[in-house]
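Down below is the structure, laid out as C-alpha cells.
Omission of a single protein chain aside, the complex is shown with its protein chains in their original locations.
Chain naming follows the written order as A and B, and within any one chain the residues start at number 1.
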Amino acid sequence: MTFGVRLERVRAGYGQGDVLHDVSLDVAAGESLALLGANGAGKTTLARLLIGLVRPSAGRVTVGDWDVSGRRPDELARRVGYVFQHADHQLFARTVRDDVAFGPRCLGLPGDGVAAALEELGLSRVAGAHPYDLPAPARKLVTLAGVLAMGAGVLVLDEPTAGFDHESRELVVAALRRRIESGVTAVVVSHDLAFVAEAAERIVVMREGAIATDRRARDMLRDEDALHALGLGPPPAAALGLRLALSGSPVRIAECVAALRGARWTAPAV
Amino acid sequence: MAVNLVIGQIVAALLLPVFLDAVGTILVAALVGPRAAIAAGLVSQILNAVLSGNFSWLPFGIVQIVIALYAASVARLGAFKRYETAVPAGLGLGLLAGATAAPISYFVFGGVTGGGVTAVTAVLRGLGVPLPVAVAGASMGTDLLDKTISCVLVAAILRSLPEQLAARFPALAR
Partner (left out) sequence: MIGYAAGRSPLHRAHPYTPLAAASAVLLLAFAVSTPGAVGVVVLAAVALALLGDATGAIVRPMLVLVLPTWALLLVLHGILGGDPHLVLGPVTLSEPGVRRALVLGGRVTAIVIAFLTALATVSPPRLVEAMTARGVPFGRIFLLVSSLTLVPRMRARAVQILDAQQSRGLRIGGSAAARVRALVPLVLPLVLGALAEVEEQVLALDARGAASGARRTALDPPRDTLGERLVRMALIMAVLMAYAAKFMGRGA
C-alpha cells in the first residue's frame, strides 16, 4: 500500500510559540521529496508531525486517509517509517538481526522483511553481531534496516547519510530508489546534495518555519545562485553537467555518464 | 549512577507506580562489586537530591547501601544470570529495602517521601490505618514490585551486554 502525505495550513511547535507557521504541503503517493533549509528552519519538526511526535496546534496533517491527530505514533508506524537523526541511540537487542526485527514484531508483522532489509543494506554479514560492536555508520544502517523491514508506505528519513562514506551512501540510495519505484512515498531531510540528487524528484526549502521554495529537484540542483543562498553548491554530477553544458540537464551520476557517452568529444584548444 | 537518575523519566512516561532508582546500583554491584555499588548508590542519591531539589531523599542513601551489599552478594551466586533466579532475588531485595526504608520514612519525615508511596500512605491513612502501619505497608508493597522489576531489568541488561564491553568488567566472569 502507498499513501500520499498532506499538510493543510499547519501550525506546530513545542509549547512556547509556533515553530511552523501556516505550512501547506502536498506529497503525492510515490513521490520523493527532499527538505532543505538552515538549522532550526523547522525540517525536523515537519517530519515529526508525520509520525505524531509533534502535534499540530492548527490545521490538519493526513497520511493517506488517516488524520494523524488522534493516532498514537505506534499506530502511525504502520504507515510511516521514521528514521531519526540520532537513531543509533535506540539499539538494544543482542544481535543486529534481533534489533531489525523489533519493529515488525511490535506491529505483529510476519518479519519476512528482516532478512531482505539486512541484505539490501549490506548487513547480512554482521547480522549476528552485537549492534554496539559495530562502528557508528554501520549502526545507523542497522536503524535504517529496522525501518525498511517494517514495510511502511511512507518513509521519513532525517539526515540519513550524515557521516557516511561513499559505499554506505550508495547502499541507502539503492534501497530508497527501489522503494520509491515500488510506489513508496519518501520525505528526506538532508544537506547531502549528492544523496538528494540521487534520491529525490522534488525539493522544498524551508526558512523560519515556512516553505520558501518548492521546485523540481532537477531545476533546483542546477541553480547555483539558489544553492549558494543556502550555503550549498550543485552536487558533482550537476556541476559537471553545468560546466560542460551537457544535454538533458543531468543531476545524477548515471545521467551524467549517459550524457557524456552521447556527447561529441571536442578536445579543448591548447 | 546516572542510570539511577534518568530511568525515572521513562518510568514516568509509562505511568508506572515504581521508581526503579536502584537499577544503576544493582547493575554496578553485578558488574564491578559492592564498594563501587555503594559509591554509585550514594552519589546518585545525593545527585538526585541536588538535581531534583528534593532533599528529603538524602537519608535514603542508607537503603542504597543495603541494596548494594545485597545485590553484590546475590550477583556472586549468579542470581542475575537467569530471569528465574532474578525474580526471587528481587523479591528478597524488596523485603530488605522496604524494611530499611520504612523506619527512615517514618522517623525522619513522618511519611512524606513524594511519589507513589506518599499517595498510598495518604489513602491508607484516610482509611483510618495508623500512620506507622500505613507508611510500612505502602513502602513494602511498592518496594516488592519495584525491586523485582529492577532485578529482572538488570538480568536483561547483563544478557544483552556486548562482549567487548562485558570483558571490561571482571566481576561478570565469576
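Definition applied: a residue touches a chain if its C-beta (ideal position, glycine included) is under 8 Å from a C-beta of that chain, and two chains touch if they have at least 3 such contacts.
All figures in this text were calculated on a predicted structure; none of them were measured in a lab.
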Of B:38, B:79 or B:153, the residue in touch with the unshown chain: B:153
Sites on chain B contacted by the missing partner chain, in the whole complex: 1-3, 5-7, 9-11, 13-16, 20, 23, 27, 43, 47, 49-56, 58, 108-112, 114, 118, 121-122, 125-126, 149, 153, 156-157, 160-162, 165, 168
Touching residues (missing chain, whole complex) on chain A: 48, 51, 53, 72-74, 76-78, 80, 82, 84, 86-87, 89-92, 102-103, 106-107, 132, 146-147, 150
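The criterion applied here is as follows: only the chains that are shown with their structure count from here on.
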For chain A paired with chain B, centre-to-centre distance based on mean C-alpha positions, whole Å: 43
Chain A - residues contacting chain B, complex: 92-94, 130-133
Complex contacts: residues of chain B adjacent to chain A: 159-160, 162-165
